[in-house]
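The complex is shown incomplete by one protein chain, all other protein chains being positioned as in the whole.
When the chains are written out, they are named A and B in that same order, and each has its own residue count from 1.
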Amino acid sequence: MRFKVLSKATIERIEAEFPKYPDKRSLTLPALRFAQEEIGYVSEPAMIDIAELLDLTPIQVYEVATFYSQYNMKPVGKYLIQVCKTLACSLVGAMPIVEHIQNSLGIGIGGTTEDGVFSLKVVECLAACGSAPMMQINNRYYEHLTPEKVDRILSDLKQHGESDLATGPFMLPVLQG
Amino acid sequence: MSSEVTLKINGRDVRVEKGTRVIEAAKLAGAEIAHFCYHPKLKPDANCRMCLVEIEKMPKLQTSCSTEVAEGMVVETASEKVLDAQKGVMAFLLGNHPLDCPECDQGGECQLQDFAHQYGAMTSPFGEVKRTFEKSYFGPLIEKEMNRCVSCLRCVRYCDEVIGSNALGSMNRGSMHEVGAFARQELDCEFCGGCIQICPVGALTSRLAMFDYRTWQLKKTESICNYCGDGCTLTLEAAKAEITRVSSETGTGRNGGDLCARGFFGYGAVNHESRLTRPVFRLADGMLEVTWQWAFEKASEGLKAVIEKHGPQAVGGVISAQCTNEAVYLFQKLMRETVGTLHVDSGARFGYINAVSALTEVFGSARMASYEDILASDCLLVFAGEMTETNPITALKVKEAVRKNKAKLITVSPYNSRRETYISHLPHLAHRHLQIAVGSESSAILGLTKALLETDPASAIPRPLLEKMKAAVSGISFESIEAASGISEAQFREAAALFRSAQRGVLIVGRSVLRGEAGYQSMLRLAELAMLAGQVGRPGCGMLALAKESNAFGAIEMGGVPEFLPGLQVTVPEARGHTLLEMIDAAGRGEIKALYLVGENPLRSIPQKKVEAALQNLELLICQDLYPTETTDLADIILPACSYAEQSGHFTNQEGEIQKLRAAIDPVGNAKPDWEIFSTLIHALKTKEKRPYQELLGHASADVVWKEAVMAMPQGWPTQKGASPEALSAYAAGAQITWPLPKKVEAAGRFALQVGQSLFHAGRMSTYASGLSTLMGAPAVLIHPEDAEHLGLDPDELVQLSGDSEKEGVRLPVKTSKKIAEGTLFVPEHFALTLKTLLPFTVDETTGVPYGDRGWVVLSKVSVAAS
Partner (left out) sequence: MPKYELILFKNMAQPGYKGSLEEYRETGGYTALEKVLKDISPAEVIDEVKKSGLRGRGGAGFPTGLKWSFIPKDQVGPRYLCCNADESEPGTYKDRQLMERDPHQMLEGMAICCYAIGAQRAYIYIRGEFDLGAEILERAIDEAYKAKVIGKDIFGSGFNLDISVHRGAGAYICGEETALLESIEGKRGKPRIKPPFPAIHGLYQEPTVINNVETLANVPHIINRGAEWFASIGVGKSTGTRIFSVSGHVKKPGNYEVPMGVTLREMIYEFAGGVRGDKQLKAFIPGGASAPMMKPEHLDTPMDFESVAAAGSMLGSGAITVMDEDTCIVWAATNLMEFFHHESCGQCTPCREGSAWVLQILYRIEQGHGRAGDVDQLEYLCKHIEGKTVCAFGEAEIGPILSSINHFRAEYEQHIEEKGCPFHPNAALSMAH
């Protein structure tokens, strides 16, 4: 087999992007994302597969994977909670939100709950400074956070796999009337 | 428009080439600018920010490594502003540096140390906790001490831009940036040592000689590498009696300072404990170490006895193509003049003779292309997919032409074009790769020739030759060529048209042709093909034949072969002696009674039962060598010779460049330089009475021998380069062109096996180098990953290769390699292997070159119980 871990579907998903770029190497970032979507993180065999597909050496993929903060180099929980801590968020209470999550999940920053459902990270600015404090869980933003709201989001996710408290198309201030 | 500009540096007018970087212009103006990331071999990266200078009209300081000169530019390299900025950069670099110079192998040649010194003893204002990285290793040969790293990326850039191995990279970012290999694993690359050489600090050092020296204690001697025909200049660095390190200064020699694994890590063979250090004489009941006096007496008495009894033609001699020109010249003189035999041959018989014979036959010269021609070419046709392994530095020239000059590359080889993970691989770089069936080189030459003949043959080709060529291909169809080679008519036409349309095309031929069946004929056909494509006889065009041995060209040119006297003067047919194989046969028949073998080990190089019987049949066998071999075990007298590192002389590389070797250390033990042994023997054979051997030495030094050899060369030597019109028209008139009919061989469940050279070894000598045997200490059979998977083979699993499935064969572990084509196998030749006995053995009709590197084998799994 030419590929060690990536599924046929993921390989085809990457290949489907080839026509958009004159150079296959441009697929490095998308390929890493697709791989992470498939296996939860960027594993070494996944990077070797990507290198093989894109005609690169594994280190050329690894260089990129370790540069960008969104790639998980190790497995993480089903829901990766990323709370922004940069200035605007911290001014209005990001760290109390982090503490609240730590207490309610019983994990530290960088930790994963024993059931593997949640991981917690503190991250830099996510461009939601007006609706701080905020967090990103997997691919959705949750804003204007309060401890109560956080509790609901986490329980929604655990129970239903989604939460209607996720932000939709963004607008601030919200339209009057 | 002038190609020069004038600028002012520190008040001084400087005139330099356009495109020069300010840092280089400043150097010419006598102002060395401190730097780390700048290196003349690399594209500017301007990351260290050390080389900042002030340029008039520019508000910010500029990095002089990335700024090109401009007319009227005014540069200050040492103003207060500049010094302040550079001091700042030094403070940043030294902040987290461990300052562990006393235990750093770079100490004494470290740019950080030098520039820190230059900027005054600094009390670093850094008062924080130092960042520390754990020490790690790039595999068994390279140590990485990230704490010393200045993140200049010279190692990564060299690996990418020059070698094309892409084995090193950056990881993480910001202040946690590190250089390293994939996922912190050990490196698995070409091990060219370039990252160590180019590191300006002590971040990357060789583990081969850790803490063995302080750099200033090393005695440095510039010489030529012994491991292939590329002819690289290297600096042998010795502590006391041992070679401790090898380097090559940027820009020097034919290699421009680049080395391969063999050059950089292969020096350990010189001081290996197995070296022969004393003459040995065979007694009835064993071997006796003797003095040189005894050895010379016994050798000359033995030779005299054979000559007296059987006549001079009962003596034969063969000398290695890794011996110097001086050695070869004196050896052939000893044999031809002193002994009076016609039978003298050299290791060039194993293939390179095909190149020199064919090129001189067609063009009147074997000096048909240089590395400069490769670099200047816009299209390269390479019949050597294995070039990275056999001739790594010449392969670098090809890569440079492709990357920097956008030259088109056509490769013809049984390898496939998949990327071998961290080994640069020419077919992978090729714009057109003709992936031929193993052993079908001559069919590929035929296909290309036919395509050229039918479309657009060059006009300069002699008419009679053209007619003969046309006649020779008529009646051979592309279908039959495709059946034999696997290459379609369209592919041949495309590749031929590409090469034909080049402004400056160079044809490179490697061992798969020179050591493949009918190599001499193939070489003639390639010479014709080059003419057909219009790629000879104009500047920047030509043909280069790759040599395996460091002095293959020189061994032939010095007269070390029966067909040529010194200076490539063709011997008359009746005075032509035996080739190596003919000597073996003659010994078998009892015609040759004494053999003098210098660095040759026919018991291993010719896998034929008859060799041992022939050697046993001799009355006298003299072996002169560096190490004990299968053949020295049979010798009556063994003479210990000096290696390349212990003697002076000259090598002639595959371009025909004659280069000087210099002794870097004293002879190991009691070994002697080859020339000294021959010079002594010449006089010993001429004298009747016994004399101290020192008095018999006829030449005061290698230089004296060289002067004599040069005098023996024809007039004008060695300036004749390129085709001579007279030779060409003579060839055109006399040429007889026949093509072997293309034949398709059915695999029938078998694999096509190729035995060849590994990047990490050259012949057997390199296996004595601990650095190289660490990289490859045992043979394995390389197989395509999908074939391995199909057969259910795990890495390192033992398999059996045999002539047919019934017979016991050779057992080897498997390794997968993406460059190996499906259905083929590759085994390196450097380890004592009976493998070659499985392969068909043929001998070239014209040149007597033995061929036995490829054939069909059955691969079968060895069950655990059976093994």
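As a working rule, contacts are C-beta pairs under 8 Å (C-beta built on N, C-alpha and C of every residue); 3 or more make two chains touch, one makes a residue touch a chain.
Here the structure is a predicted model, which means the values were calculated and not measured.
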Residues in subunit A touching the chain absent from view: 20-23, 25-30, 32-33, 54, 63-64, 67-71, 85-88, 90-92, 95, 98, 109-110, 121-132, 136, 139-141, 167-173, 175, 177
Absent-chain interface as seen on subunit B, which is shown: 44-50, 52, 60-61, 63, 66, 84-85, 88-89, 91-93, 95-96, 125-129, 131, 150-151, 153, 170, 172-177
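Everything below uses one rule, namely that only the chains that are shown with their structure count from here on.
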Intercentroid distance (Cα basis), subunit B paired with subunit A, Å: 50
Interfacial residue positions of subunit A with respect to subunit B in the complex: 1-2, 44, 47, 55-60, 62-63, 66-67
Contact set on subunit B toward subunit A in their complex: 165-173, 180-183, 419, 421-422, 785-786, 789
